[in-house]
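For this depiction, one protein chain was excluded, whereas all remaining protein chains were kept in their positions.
Up next, subunit A:
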Amino acid sequence: MNIPGGESWPRLAGLNSNYIAKQLHDFKAGDRQNATMVTFANMLDDQQIADVAAYYSQLPATPGQGGDNADEALLARGQQLAERGDWNAYIVSCQSCHGPGGQGVGETFPGIAGQHAGYISAQLNAWKSDTRSNDPQNLMGAIAKRMSEEDIQAVSAWYATQPAAEGEATQ
């Protein structure tokens, strides 16, 4: 899949290792669907999952792709959703779960700053259309379902332009 203006696969470098491992287990168990990823995850045993996750978590994060061409108004909307939300539509700000700057909180709430725009929007759309539902307590699904297509574009572009958290190696 190739979405113009952004990769639709994730940047894994620097993500929390337990979060990566959870995703690989979810693919294996069928709780998260993606043909390519299922094939890959199925080849890994628990130890290999832990090793792969640890490996990626320690790589230095690379910049997010896909936000550079967004216009100012779109980025402003994206920043608003990220930092303050839009309570008229009951969209809670992303940072109230993903932490200040979208840098992630513990192993449950992954860092999303510096992620590729195409990947962020693909995931939000997946939650919106119920094709991804492996989040604990429907925390992410409840938010994504309230977002318009434009909201999704805006917040994806915004986070793609933001610096990612440092990898675990530097902590």
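By our rule, a residue touches a chain if its C-beta (ideal position, glycine included) is under 8 Å from a C-beta of that chain, and two chains touch if they have at least 3 such contacts; residues count from 1.
By definition in this document, contacts and distances are computed from a predicted model.
A single chain of the complex does not appear, and UniProt lists its protein name as "Cytochrome c", one of "Electron transfer flavoprotein subunit alpha/FixB family protein", "FtsX-like permease family protein", "Fe-S cluster assembly protein SufB" or "Cytochrome c". When the missing chain is restored to the complex, the residue among A:Ser17, A:Ser57 or A:Gln103 that touches it is A:Gln103. Contact between subunit A and the unshown chain involves residues 84-85, 87-92, 96-97, 99-100, 103-106, 108, 136-139, 142-143, 145-146.
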